[in-house]
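Just passing along the structure, written as structure tokens.
A single protein chain has been omitted; all remaining protein chains appear in their positions.
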Amino acid sequence: MSHSKNTTGIGPVRAAMRKITTPFDEMRDWWGRAPGWVRWTVYGLVIVAALLAPSDSVGAFMSPESDWATILFYPIGVFVLLAIGLNVVVGQAGLLDLGFVAFFAIGGYVMAVIGTELGWNFWEIIVVAVLISSLSGIILGAPTLRLRGDYLAIVTLGFGEIVRLVAQNTDAIGGPRGINSIPHPPDMSDIEIIPDLQPFTYGVIDPRPYYYLLVALCVLVIIFARRLEKSRVGRAWAAIREDEDAAEIMGVPTFRFKLLAFAIGAAIGGATGTVFAAKMISIVPNNFPFILSATILAAVVLGGSGNLPGVILGAFLVGWLPERFRGFEDYRVLLFGGVLVLMMIVRPQGLLPSRQRSAEFAEGSGMGGMGAEVATPTAKAEVSSR
Amino acid sequence: MSDVTGGRALLALDQITMRFGGVVAIDGLDLEVRQGEIFALIGPNGAGKTTVFNLVTGVYQPTAGRVAFDGRKINGMKRFSVTKRGIARTFQNIRLFHNMSALENVLVGADAHHRTGFIGAGLGLPWHRREEREGRALARELLDFVGIGHRTEEWAKNLPYGDQRRLEIARALATKPKLLLLDEPAAGMNPAEKRSLQQLIRRICDAGTTVLLIEHDMGLVMEISDRVAVLDFGQKIAEGRPAEVQNNPAVIEAYLGAPADAS
Amino acid sequence: GGGSGDGSSGGGEAAGTVKVGFLGALTGENAGIAIPPHNGAKLAFDEYNKTNPKTKIEYVPYDSQGLPEQATPLATKAVREDKIVAMVGPAFSGESKNVGPILEEAKVPSVSASATAVDLAQQGWKYWHRVVANDGAQGPAAAEFLTRAMKAKKIFIVDDSQEYSAGLADAVDATLKGKATVNRDKVDQQGSDYASTVNKIKAFNPDAVFFGGYYAQAGRLLKQLRQADVQAPFMSGDGSLDAGLIEGAGEANATDTYIACPCVLGSASDDPEVKDFAQRYKAAFNADAQIYATEGYDAATAIIDAIKAGNTDAEKINEFLKTYSKKGVSKDIKFAPNGELSTSSIFVYAVKGKDYTLLGDSKTASVQ
Amino acid sequence: MFNDLVSQFWPSTIDGLALGSIYALIALGYTMVYGVLRLINFAHSEVFMIGTFGALLTLNILGVTGPVSGLTFVGVLFLIAAGAMIASGGTAVLLELVAYRRLRKKGASRLAFLISAIGASLFLQELFALVVIPEGFDRPQAGRIQVPVPALMEKEPLFSIGDAVVRNDKLLVFVGAIVMMIVLDLIVNRTRIGRGIRATAQNPESAVLMGVNIDRVVLMTFLIGGAMAGIAAALYVVEFENTQFFVGFLLGIKAFTAAVMGGIGNLRGALVGGLALGLIEAYGTSMLGSEWQHVIAFSILVLVLMFRPTGILGESLQQARA
Partner (left out) sequence: MLLELKDVYVHYGKIEAIKGISLEVAEGEIVSLIGANGAGKTTTLKTISGLRPISAGRVLFDGKDISRTPGHVRVLRGIGQAPEGRGVFPGMTVQENLQMGAYARKGNTAGDLAEMYDLFPRLNERRAQMAGTLSGGEQQMLAIGRALMTKPKVLLLDEPSMGLAPKLVTQIFSIIEEINHRGTTVLLVEQNAQQALQLAHRAYVLETGHVVKSASASQLLDDPEVRAAYLGGDLGVDGAGEADATPNGAGRPTGGDAPAQ
């Protein structure tokens, strides 16, 4: 009995979840109607909050067991920026990428190699890193983006592994030992905003300057991504996601736009990797395992694929919660896995889905007709491709 | 109507053959659509009508033969370039972008002629804004033209079926086509809806767009088209004015199937 | 600063309590190598605090799970908030590279009981020390043992592409240059089928096989070698010094296996002092004193001695360590300026039944 | 380089086929679930992993501690295969019931399935690492590393091809895989449940209209795919005599690669893909070194897909996107 099943079983969990998530939905609708000045005020407040975040009083609650400002840099900040990048690929263009960590790694290695071998400074390298990682996105995408979506998944997964393994097996870039003594960005200014905080002086111990660097990058990338989303490019991506063939026939060069999404995502991943390497001083291939790709993807989906605030929230939670619950020690991964399953069951569209995604769910047709008894016609898709 | 039948050829299929494995879907087909006319393609199910559309729009590449549009060969071209050249189409099964608004659907069509790349868009440069403004204006105009100007913000999938058909047409028109291909636009419509669709097609043609139409509704076909071609097993079995074709015994045998009433 | 940081403000000036940290993988995949030295250190601090000293030591373990990304924020917290005056660790070489610079800038001394990578001593760090010999000493010692005691002329070297493993294998390889014919291959750490490597070894028909890596992979490789009828003696480094190797390969397959280690294994030694330590350890933790437990104890003891001598701030402890010289449980502890032990010895163990026996110092030990 | 390939050709072929057989059996699970649900069951690797522990548990219960031979061997082999199949099949079914069914009913996006699958995969791995292995198998220390399995057979050479000896265990793995593939092919193409599976794969809504209980069909699909992973698991422990909590991860990825290479959704494709991948890896590593094993595998995958975008044999369970 299909109809009654839905409400039994995990009923209480669902009810509780609904209590939590309904305000999210209401907030989104309110946001959709909010006038310009309200939005700008909120943007301003969010940025101020982000700048004030790395303070000890916040940290005492957020991460009692390790250094909060460092946690804000990694994993939280890095995850957020990576998630924004992956969201371009997965959320906007609808391409399933299971090897996003590859671009993060490439950015990191570019920073490490050029920084230690050629002695360029961070600002020069980040430009090169962005170029190289987006180029690698294009190199990966060119032969594979014509493939069906699910094939892309395994190919990207493979690419992620290839990058890691090549780094591991190439002695010229340190092999499994990786690269040490990566230079910090040069200090931009040694002004002291408040006692004990020099936001533009990049040292070893104080993670805050790096965190601010990430915040700045995030803001830039978000503005850029938002503009794209609302432009011709974003519309093309949405159209590709909805019906690739129809999009192509309506004049959208789908392949080019998919490649573009890949390249932009890769560029963001690469930039993140550069900052990461500069902060970490030393990187090894094992900094870039498959599970990191999966985690970032989980962050995107958990937050609400396609919706930037959702994605940021997702990445924040995925980065922060394991840190907050250090007490569980070994059980953190176990819990993480369980929470992923539970979250998907009760709220598959994510915490803060875009209006579009929620609609796809309300209609209940995402799985191309495998909604058991309440299937929607796959026949449509099958026949129309003739 | 007869005045346009002598116009110059806009679309020409020259000895086109299309095979799928063993199936010969189109078999040495010649076809010519002239500037300014409404040309109907009819024939039994599986005769190869939709395949013709797919060949013209670059979805399939012909096994043999040549497709020319506006005097230039277009087979072998990418699908989106064909659209840019000036051919737009609708689909036998509606294929809108369901979770986008009506306006956005049309904008995707309008974007076919826009130039801004991701840099211009990402940085919000002036020409990008201008294009965006112009695109919106065009889209609104087209939605009015097809008669759904009051539903711009609604999502495609929430529109009634008939309006979805109209939206598909508006989206196609937004690419500024010289030739519009309509694949069974009246399928699943009731008579009242059909009538209003018929008028819309007429107006499109009057506005200067050539129309190539596939339709099983004989009433509509007979009334609206300037010329008709009949396909069967991928071959053309008749071509001419509606009345001529309708009384052609081969057509009656293969397609209409009512010999007694034909004369 | 809120939370737990408050108590230690004042650094270490006044008598009272100072904090000493431990950083390493207390949970996670590689915890097996970091827990014994952690326990060893804990034992030392507990014993010290029981003597009711003027300055008590609060021992603060930080669980990095062996991941550099996790070690960094913990180390930052340790020096910025908790204001530790010294650290036992970091346990692994990988995290050491990320944490070293932080300790260096914070001027906090560290003594590792188990990080053996060669290049750690080449970073110019002034606050970093270790009480084990590095892979650069272990590799040549193992190589020397292979050619001298085992009389191998053709040696096949395998590693599993991990930081530690490749380093060790490279060191062995470098030393064997000109002394033996060498061939190499790598296996996948997560893989289970080593057939292609086994085929290569079989085709090469070596006098001995050296494996750089950890015991799980070593056991698997050894088993597959024996099953493919390769009977050449097998040797490996400290990462393989675990009963897991014997268990994984099977007792019969594991005969004729030798392990080099810069460590003194509590359970395998006849030295009375070591035996005594092993007993105290067993009493405290209800476990055998496994790899690097004695070294952990010695590392902690060096720091304790510094504090005993009245040094309660990080800089002073570091200065004290520079001049430290004492016989520890495992060996003589005296640091060279770069933080290494001034004299290093490597020991060779052999599999006997379900366990290991100490054959002796690598320079003198012989195969029975 | 090529000298190595030539000199190692026969040993490589034998090892490649043996490993490829295991890939193929695991690949079946991916391919069946994908064929019916269009879902990458990422947690299938854990289905396999649990199968190895099912086999181990059976051995423990039987009290086998060393090699056996003759009829005893056949009996024990049969029993551990059954044990592994129950463990794997049960896990697969549980996955469908817990992690996927509700998503299916809600019509969630593919992405949501994928994340649920990844979550389930992590959960099961950690569950075994932290709870099942230490407590159920009494291995508190070694739990995270590896669990040895008692040897079940004396590994002896049977005959030689060229300069390579074919060992009894490798032959067993290969033959076992082929036999199971044939059995499965018959099930899907000849039986009623097979028809139900195919119908559901091609058009679930129509399948309901034919009286197919598609919830049950989906369950059967998971069960059969899981059981095949169980067979693979049993053969695996016989051959390698150990297991770990993460043993499924790499094999799972490789099996998935094999399924895609052969043409996902296509049962015979899984066999072809698995064996092909096994051979490619074996030849590739003998030429370039074992460290390049995965790089070779994934590169060849891309190459294959460039020339045959739907894999070597193409898709077939739902077939004909006409």
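Order of writing sets the chain letters: A, B, C and D. Residues in each chain are counted from 1.
Operating definition for what follows: a contact is a pair of C-beta atoms (placed from the backbone, for glycine too) under 8 Å apart; a residue touches a chain by one contact, two chains touch by 3 or more.
Here the structure is a predicted model, which is why all the values come from computation and not from measurement.
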Hidden partner chain, touching residue among D:V149, D:V212, D:A229 or D:V295: D:V212
Selected from B:G76, B:P160 or B:P249 as touching the chain missing from the view: B:P160
Touch list for subunit B against the chain that is not drawn: 23, 43-46, 92-93, 147, 158, 160-163, 166, 184, 187-199, 216-220, 222-223, 242-243, 246, 254-258, 261
Those residues of subunit D which, in the complete complex, touch the missing chain: 192, 195-196, 198-199, 202-203, 205-214, 316-320, 322
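Note that only the chains that are shown with their structure count from here on.
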Chain separated most widely from subunit B, comparing mean CA positions: C
Maximum inter-chain contact count - chain pair: A-D
Chain centre separation (subunit A, subunit C; CA means) in Å: 37
Distance between chain centroids, defined by C-alpha means - subunit A, subunit B (Å): 41
For subunit B paired with subunit D, centre-to-centre distance based on mean C-alpha positions, whole Å: 49
Contacts with 2+ other chains: residues of subunit D: 291, 294
Junction residues of subunit A, two or more chains touched: 168-169, 330, 360, 363, 383, 386
Touch relationships between chains, expressed as pairs: A-B, A-C, A-D, C-D
Subunit D residues touching subunit C - in the complex, by the definition given at the top: 4, 7-8, 11-12, 15, 18-19, 141-142, 144-146, 148, 151, 155, 167, 236, 240-242, 244, 246-247, 249-251, 281-282, 285-286, 289-291, 293-294
Complex contact set, residues of subunit A against subunit D: 2, 5-6, 9-10, 90, 96, 143-144, 146-151, 153-155, 157-159, 161-162, 165-166, 168-169, 294, 297-298, 301-302, 305, 330-331, 333-334, 336-341, 343-345, 348-349, 357, 360-361, 363-379, 382-383, 385-386
Residues of subunit D that touch subunit A when the two form their complex: 34, 36-40, 98-99, 101-116, 118-127, 129-130, 203-206, 208, 214-215, 218, 253, 256-257, 260, 264, 291-292, 294-295, 297-299, 301-302, 305-306, 309-310, 321-322
